[in-house]
Structure formats: C-alpha cells, structure tokens
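Let me begin by presenting the structure, written as structure tokens, before commenting on it.
A single protein chain has been omitted from the complex, and every remaining protein chain is retained in its original position.
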Amino acid sequence: MTTLDIREVRKSFGGLQALAGCTFALDRPGIYGLIGPNGAGKTTLFDVITGRQRPDHGHVLIAGSERVLRPHVLAALGMARTFQECRVFPEMTCLENMLFATQPKGLARTLGQAFGRSVAHRRAHEAEARHWLQLATLERYADESASILSFGQRRLLEIAAALVTRPRLLLLDEPAAGVNPALLAVLRDVLVAQQRAQPAVVLIIEHNMEFIMDISERIIVMHQGAVLEQGSPAAIQASPRVIEAYLG
Amino acid sequence: MKPRDVVVFAVVTMGLLLLPAFYGRANYLLHILVLSGLYAIPAIGLNLMLGYTGLVSLGHAALAGIGAYAVALLTVKAGLNFWLALPLAAIASAAVGAVIGALCLRLRSHFFMIVTLAFGLILHSVMNNWDSVTGGAAGFAGIPRPDPIGFAAFRSLPEFYRLTVVATAAVFAVQALLVRSQFGRVLDAIRQDEILTAFKGIDTTAYKLAAFAIGSGIAGLGGALEVSYLRVAAPSSFDMVESINLVLIVVVGGAGTLLGPILGALVFVGVPEYLRLASEYRLVIFGALLVAVTLFARRGIAGLFAPRRAKTA
Partner (left out) sequence: MMLALAEQVFNGVMLGAIYVLVALGLMLVYGVLRVLNFAHGALVMLGGYLCQFVFSHVIASYPLAIAGSIVALLPVGWVLERGVFAPLRDDLQNQVIASLGLVLVIENLVLVVWGPAALQFRLATTQVLVPFGPLRFSLQQFLVIGAGLACVAALFAFLNFTKFGTAVRATAQHPGAALVVGIDVGRVHAVTFAIGTALAAMAGSLLGPLFLVFPQMGDGPLLKGLAAIILGGLGSVWGAVIGGFAIGIVEAVSTLVIPTDYRDAVAFIVIAGVLLLRPHGLFGRTTRYEA
C-alpha cells in the first residue's frame, strides 16, 4: 500500500484551475519538499489531501484508502499534520499537548472509562513525550501552559506533538515560516531524529529554500497545478525548467 | 479524583443532609435550598455543553421541560411509579436533545446558538399550546411527589430537601467524573480548537453530540424533580427567559468550573431572597453581573476562589 498516492487530481475554483492533473506517489519513508511559485497549487493540494477540498477529478489514496475522508479517519490511517497558522491547545500544558493524541479516542471507551477505573495510558507515553520535548528544547516548559510559548516554540511543540503519535504520513505546512534561525536548527534536528527513530513519509510545503533544500532528500516542484519536476535538491537547483518557472 | 476532594465532597453532602435536624423549623431556608438545587441540576447539564465543550445552547430550559412533562404524563396519565418515570424522563430529554443536537451541530457558532434558541421556542410553544396533552398555558397540575422507597418518604419539605441534596450531589459527581476523565479532556480540547482536535483523531461530532445528549438528559432530570416539587408543570418554567437564566447561572457561577453551576444557582436564588429584592431589581443586577463576567472575570464566581485554571493532572 502506497502511503500517499495522488493521481491526476484536478480542482478548479470558478474559472481558476488550481490543480490541473497533479500526479505523484510517495512510499519510501523520507523527507520530501513540496515547492513551487505562488499560485502553483501547493495549498490546494494540501487541502485535497487533508479532506478540506473535494477534488473535481482524480484520486487521492492515503494508505490505500480512497474517498475524501474526515479528519479523524485520516488520523486513524496514520496521517498527522501541522497548520500554516500553527495550532496547539493554548490552555493545555506542553506535556498535555504532547500526550493528547496518544490517549484513547473512541467515545464509547472514554465514556466508559469516566465511570470505571482509568487505565494508566499516560505513563506509557510520558517518557517518549518528554524525550521529544527535550529534543525540541521545550522540556523546561513541560508543565507550563502552551500559551506562554513564543511563536517559534509553539511551532516546535506542534510538530513534536504530531511526531509522538508515530504517524506514517506527516504533512507540514510551512514549518519554517516565522521561526528564528536558532529554533530552525532545532526543528531540523527534530525532523532528522524522527527519521532515524521512526521512519515516515514527511511532506513539507516550504518557501524557505535554504531550509527545504538542506533537509529534504527529494524535492517535488509544482507549477500551474501540476508536478513540474522531481528530484534531489541538487538536481532541482540545477534544473532550467524550475528556474524558468520561478523567474517566469 | 484526589482523595481529599472526595472527602470534602462527602462531608459537605452529609452536612447538607443533616441541616434539617438543626434547622427543622426553618422551612424557608430549606425551600430556598431546594429551589437552588433544582436550578443547579440543569445548570450542570448546560455547563458540560457551554462551559466545557463551548456549545452555547439558548434552549436548555425547554429540554428540562421535556423531562418535566414526561414525568407528568408517565406518573399521572400512565400511572407509573415515580422512580420508574424519573429515568425515563431523563432519557426522553436526552433523546430529544440528541435529535436537536444532530440537526444543530452542523452549524457553527452564531448559527448554532440561533437554532438552539429556535428549537427552545418551538418546544415551548408546543408545551404552551397543546392543551390536550400538556394542559396548555395553565399547566399540568396534580403531579405527585416521589413515591416512598421503603421507609424513606419524600412528601414533606425536609424530606424533599434531602432528595434534592442527594440528586444535586449525584449530578455533581457525574459532572466531576466526566470532566476529569479523558472524555472531559476531549470536550475541553474541542472548546479550545475543534479543527486541531479532529486531526488528532477525535470524531468531534460524536463527542459534541454526546455532550449535548448528556447535558439534555441532566436537564430533564432537573425538570422532572422540579415539577414533582411544585406539583405542577407550567410552560413558563421552560421558556426563553428560563433558558437565559440558566446561561446566566452557569456564566456568573463560572463556566467550565465544577462548582460554577451550584454557586451560580445559590447566588441566583439565594441572594435576592436574602436581600428581599423585587424580581426586576434582581434581574437588573444579574444582567449587569453577566455583562461584567464576560468583560472582566471569565471564570465567574468560582474563578474568584481559584483564579488560575487547575492543572488537569
């Protein structure tokens, strides 16, 4: 089962064609960069993958599952994501943010537990959560409310909280935007450590070229709603078509 | 649940149960406490929705009304034992709440509030006008006090007072167990960021529906007890004004706090009686308090005692 399989996806808004037959597949774990000039269709593609938009044509298969799926089903299939605007639970502590997604999720189960003996789920994941917080240099904020963090720190918390669920597909929407260089280095270390510990398909939309070329093993360039070029960062940087697309 | 909290809870409940032994003649005090309890119970239901899940329902009193008329019909018309009718009344409210919830929960923020308001008004209109079943505007009279269980009777004021204490304590305990469990943490997460919660793998619609149904069921329980105390179910007890009063009790008492609904109900019922205020003055003051809480003190009266949100460990 291919982790993420995008076949001939088309999507228009009124007369504007945002996606015009976009096709690519990601299966081997690794960090993939998705780049392209403004209006290339990256955000629409993310919306289609995450079920926010329904494609007009074509297929998106996540772990072999078709259809536009609701968010919690996507999560159950092993997808985790972060948001361009960065979302964490502001009134939870950092540790609670990390642990939230590792707890039981089914309604029947949590309701039953409320009146029964609660099982110590928390303990099992706490060590791992603290490990990721440490990598993200947030361990001293473990018991502090997430709302006191700076934007860059919240971004790191958001990504760490996505990693702790051990996703097989991780979508990061502009993770480097608004993050200072020191924290960007931390972010890079976290993602590299993640690839070593629990390999997954990580797809990153990013405008920060230096960051994305450095961290990705493969780059997908989108242009006018379709894939223009795929290849290693070095090959992409040397591609005349890519240069033309960005300059044109 | 910390052992200390359980001890405090048990001691306070016991103390309230013993109150008539010392103030047996203070019927007025007991009456006020009964009324407070009968407001606190539906308010706890609303707190689960409004305070913990962020669902502002403006038709909550009408759902209490479903339980009230259900218990009236089941005991008077069907001749059922009160203790059989009571859970059925709560289930009826929960079921109606679930149906309304299923219809409303697709809508966001303002639209959700307006539709809950509209459903509350429609239900009230039915209670007020379906004379052959509900007794219409005059109300449904002749509802019995609860049947005795063994040697425990519930006919006199001190007896009904003890029943109200037990019922309020039980509903409070249910609220505490729900809120401090993973279920409650999910509701709290939905209030903070529903989209993020969904992508963490939570079926948020199912949880919101559950909160709506449980909150409505609790409201139905309160409504059923209320009409058993008053011996009559009147539509004016379940109209828009009462729905707003419940919002007021929850918000002024402290939305999203365990004690908020109870403190709110005690203050709402008790303080005006203590000060012997005319009802219009009391509503001016509480209206102003409601505005003030939204502006200055989000966690209401309960927040004054514990200003910072307790860590949910």
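To keep things simple, chains are lettered A and B as they appear, and every chain counts its residues starting from 1.
We take it that a residue touches a chain if its C-beta (ideal position, glycine included) is under 8 Å from a C-beta of that chain, and two chains touch if they have at least 3 such contacts.
Quantities reported herein were computed from a predicted structural model and do not represent experimental measurements.
Engineer: What are the shown chains that the left-out chain touches?
Structural biologist: Looking at the entire complex, the absent chain's contacts are B.
Engineer: Looking beyond the chains shown, say which of B:A118, B:A206 or B:L230 touches the absent one.
Structural biologist: B:A118
Engineer: Using the definition of touch stated at the top, determine which of B:V11, B:V291 or B:L304 touches the missing chain.
Structural biologist: B:V291
Engineer: By the contact criterion defined above, which parts of chain B meet the unshown chain? Give residue numbers in ascending order.
Structural biologist: Those residues of chain B that touch the unshown chain are 54, 56, 58, 103-104, 106-111, 113-115, 117-119, 121-122, 125-126, 128-129, 240, 244, 247-248, 251, 279-281, 283-284, 286-291, 294-295, 298.
What we mean here is this: only the chains that are shown with their structure count from here on.
Engineer: Approximately how many whole Å separate the CA-defined centres of chain A and chain B?
Structural biologist: Those two chain centres are 42 Å apart.
Engineer: Give the list of chain B residues in touch with chain A in this complex.
Structural biologist: So the residues of chain B in touch with chain A come to 177-178, 181-186, 188-189, 192-193, 195-196, 198-204, 206-207, 210, 309, 311-312.
Engineer: Which bits of chain A are touching chain B when the two form their complex?
Structural biologist: Against chain B, chain A makes touches at 50, 70-72, 74-76, 80-81, 83, 87-93, 96, 100-101, 103-105, 107, 110-111, 113-115, 118, 121, 143, 165.
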